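Selected chains only, in their assembly positions.
Each chain carries a letter (A and B) given by its place in the written order, and its residues are counted from 1.
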């Protein structure tokens, strides 16, 4: 079984720090394991933020999200963990993350978490 | 005929009480009986709330909604009953519930109820 990448988010300097702009990225390829049953969970993730000094590097985003593939996580928890990690990495003016978790038992869950720089 | 589950909503501690986030869940599998005719009614339900101290546990949500299956309820009433029960169970900062009831007599009804912590 292949090893997973580490939870490492790289950044680069904001190329237009004087411009008022936001960056959104979306993937429908996020998967973890249910911590109760060990069975796979799947989600669509959307992250939007306004960069301050630094932007998140796109390849490291891919590897970071991949790193959750074989870990057990509750929906509410993992969505906030990703928010906290990404905020810590790039220190944005604000960031919003939405995780839309696939139907289980006839119900789907959508968690939306927001950070605003104090 | 199988017995129905009790109206029991379980909760767990909010894993990120310092984060600003909301939880939404959706199902198109809610059904009750019409209290006038006894015939089945069907609805799509959406609930969104901002947790304070506690979150609603997902399996108990499924069982709680199932418990209405063979009870007679008016649309306006049952939507508010669910809001009141869920608010009582997890004491959220706010909660919004929308019930979209299937067409009867060429008309569909959509009830939206909102709670805000005083």
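What we mean here is this: a residue touches a chain if its C-beta (ideal position, glycine included) is under 8 Å from a C-beta of that chain, and two chains touch if they have at least 3 such contacts.
These figures come from a predicted structure and were not determined experimentally.
Visitor: Hey, this file places 2 copies; any idea how many the whole complex holds?
Guide: 10
Rule of thumb we're sticking to: only the chains that are shown with their structure count from here on.
Visitor: As a quick test, compute the distance in whole Å between the mean CA positions of subunit A and subunit B.
Guide: One centre to the other, that is 28 Å.
Visitor: Which of the residues in subunit A come into contact with subunit B in the complex?
Guide: Subunit A reaches subunit B through residues 74, 76-77, 79-80, 83-84, 104-116.
Visitor: Of all residues in subunit B, which touch subunit A in the complex?
Guide: 14-16, 19-29, 51, 55, 58-59, 61-62
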